[in-house]
Each structure stands twice: as structure tokens, then as C-alpha cells.
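Let me give you the structure first, and then I'll get to my questions.
Left out: one protein chain. Kept in place: all the others.
Coming up: subunit A.
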């Protein structure tokens, strides 16, 4: 499959060798989707596929509703996902169908779920982040500028690295969107949501349903109000120990995990930088060896080879760390935010309940509208209890999910680090042997 990719790549870049870089990126991204199909069917990337799902475990087990994103197309800034559903449920019109969706459709679905009153007691899976090709694009730009200072093969290698990076970002964004849908489909309540069904089934453009500009602005404003509320609400006295604990924990944890995510990102980037340096060193060594006619010639060649192999391993180290550690932290950062939102909603109903109590008291004093106030108070209490109950369930299962995911990822990361270090070591030792013997 890689051969296919290589030939496409080759064609693409050959043609575009003279055109400016922007066009190259464009067409390149177009070709990514072709590649994506190819890799999805190849065995090489089965492990990648498994990796893809590890941030959240136990998804897509229920055969009554199976969702996946088999391919995606990238044009300029927009990514078009093909959402494929296989279901045995009668609520759907067909047992097997696919629709094209854009990132904005996912956001619409998420917001629709958040705004549904009935789901106030549930943790709504966090919306997938917007596809962000900024970092590789910047690198591509820098590479274009620095082309004159590099040899041909150095440039090719750097370009390859960059392509790999683009691909990684692309795969990540597909994965993150897929996981979002799969969490919905495996949730007993959310999977039955009407909007969700529409999302999966409606075979025309969803843009009519999406927020227009005014609504987007409104939601932004709402978020601001929400954060202000959050501050006020966190001051409310909690009646339930469980929720008190959860609140303290989540508030604290959320800031720490944000911090960790940022630093893990920096660490991963440093690893990538080192891998890139190895490319430069390797190619300079090979040019030194070309000119050299002493006994060092062979040594420089071997060394250049070694660095080339080392940088591939370093690159894997960087990307594995990214997937296992940074992605994990990033995902749970968002998930914890969703849990916090749940707490917020519950606290709001608690506040409402307390307000309705006060209103009832006042009504009783004035002996006016007592029945209405009582009714109100009952409703509030009911809502509060419902939220508390489902909230407790959700938060407990959330913790379980989190612990399992962390465990899996940390184990996998440690194992991969060991594997790569062993690989490095054997490469280095072979080289040392060669050096010492000659």
C-alpha cells in the first residue's frame, strides 16, 4: 500500500515541483484521502487502528449500532468525513448507509445534545476539536524557504517527514471525530437521540440545521454567562458528600491536566526536533563521506546510515508518545470539562430548587399562589434528584473509564518506549561493532 502512496506522492510532487507551495499543500491534502482508504484496508496499519481507539475503551461493541468513519477528504481547510452506519435497529430506514459530514455538523450535534434539557444529567461526550493543520503547514512553509540550503536528498527526506506529520494530524482528527460518534452510539440514552439519528441518516446537507451566525454569537455569549455562573454556583453549599468530593476533585484535576497536556506537547515537539536534526546530520555525513578518501570514508557512510535509521526510530518515539500520552491527556482534559459541565448543570438545578424553596416560603407567608409555588418547588426537587441520580452514575462510570484508559495507554507507552530503546541500542551496537572491526 505504501508503494501506491509513494507513486501518488511522487506524481504529485513531480508535477508540482515548480508550482508554489500552497498549491502543493492543497493537492497533497487531496491525495491524503486516497491514502486513507488504502491504509484502512492494509494490514500494516491495523495496530494504528487499534491505537486510534484507545483513548476511550469499550466502544463500538454493541452490534445494534455500529458507526465508523471509513474515509475522509481534505480540501484546503475543510475536512469532509464519510460517516458510515451499520444498524439492526428498526428506528433507522436502512440497515447500512453512509453520509458525508463536515466538522461543523459534529459541532451542531454536540450543541444540540447539550441544549437538550433531558440530557442535563448526562456527561455529553466532548465535541471533537477543529482539524488543525497549522503546525505542519508552518513547517512546510519554513522548509520551502530553506530549500536552497539543503541538498536534494535532505530536502526530500524533510518533505517525507512533513508528509508523515500531515498524515498524523489527519488521522488524529478522523479518529477524534469517530470516537465522538462511537461514544454517543454506545450510550444507552444518547444513542436514541433524535438529532443523533438525523445526523447519521439525513442524506442531504445539514447546513439548514446548523447555527447561523447570530446563533453562534448567542452561544458564545451564553458560554461567557455560564462561566460567570460557574463561579457563583461553585460557592453553593453542597448537600451531597459524593458531589462535594467530585467537585473539588474535578476543579483541581482539570487545571492540572491542562497544564500536563501543554507540557507533554512541548516534550513531544522536542523529540520531533531531534529526529529532524538527525536528518540533517545524516545527509551532511554522507556528503562528507563522498569527498573523503581516507579510511574515514566508509566510517562516515556507516555513520550517515546509522543516523538515518536512528531518526526513524526517534520519529516513532515522538509519535507514539504523542498518541499515548499527549492525546490521552488532551482527550481527558476535554472529557473532564464535560463532567464539570454536568456538575454545573446540577448545581444550577440545586440553585433553582433553593430559589423555589424561598419562593414557596414567601408565598406561604403571603398566602398567595401557594399551590403554584409548591408545584414549582416539587418540579425543581424532582429535576434536582433526577440530575443527582444520573449524575452520580455518569461520574462513577466516567472515573472507571478514565482509569482504564490511563492504564492501557501508560502500559502501551512504556512498552513502546522499551521497544524503541532496544531497537536504538541494537542499531548503535551494530555500528560500533563495524567501527571497531574496521
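FYI, a residue touches a chain if its C-beta (ideal position, glycine included) is under 8 Å from a C-beta of that chain, and two chains touch if they have at least 3 such contacts; residues count from 1.
In the analysis below, contacts and distances are computed from a predicted model.
**Student:** Which of the following names does UniProt give to the chain that is not shown: "NADH dehydrogenase [ubiquinone] 1 subunit C2", "Sorting nexin-2", "Glutaredoxin domain-containing protein" or "Origin recognition complex subunit 3"?
**Tutor:** Of the names offered in "NADH dehydrogenase [ubiquinone] 1 subunit C2", "Sorting nexin-2", "Glutaredoxin domain-containing protein" or "Origin recognition complex subunit 3", the one UniProt assigns to the missing chain is "Sorting nexin-2".
**Student:** Which listed residue, A:89, A:239 or A:428, touches the chain dropped from view?
**Tutor:** From the options A:89, A:239 or A:428, the contact with the absent chain belongs to A:428.
**Student:** If the hidden chain were put back, which of A:78, A:94, A:192 or A:263 would touch it?
**Tutor:** From the options A:78, A:94, A:192 or A:263, the contact with the absent chain belongs to A:263.
**Student:** Would you indicate which residue among A:292, A:305, A:352 or A:369 is in contact with the undisplayed chain?
**Tutor:** If we include the chain that is not displayed, A:292 is the one touching it.
**Student:** Name every residue on subunit A in touch with the hidden partner chain.
**Tutor:** Contacting residues on subunit A, toward the hidden partner: 245, 249, 252-253, 256-257, 259-260, 263-264, 266-267, 269-271, 273-274, 277-278, 280-281, 284-285, 287-288, 291-296, 299, 303, 306, 399, 403, 406-407, 410-411, 414-415, 417-418, 421-422, 424-425, 428-429, 431-432, 435-436.
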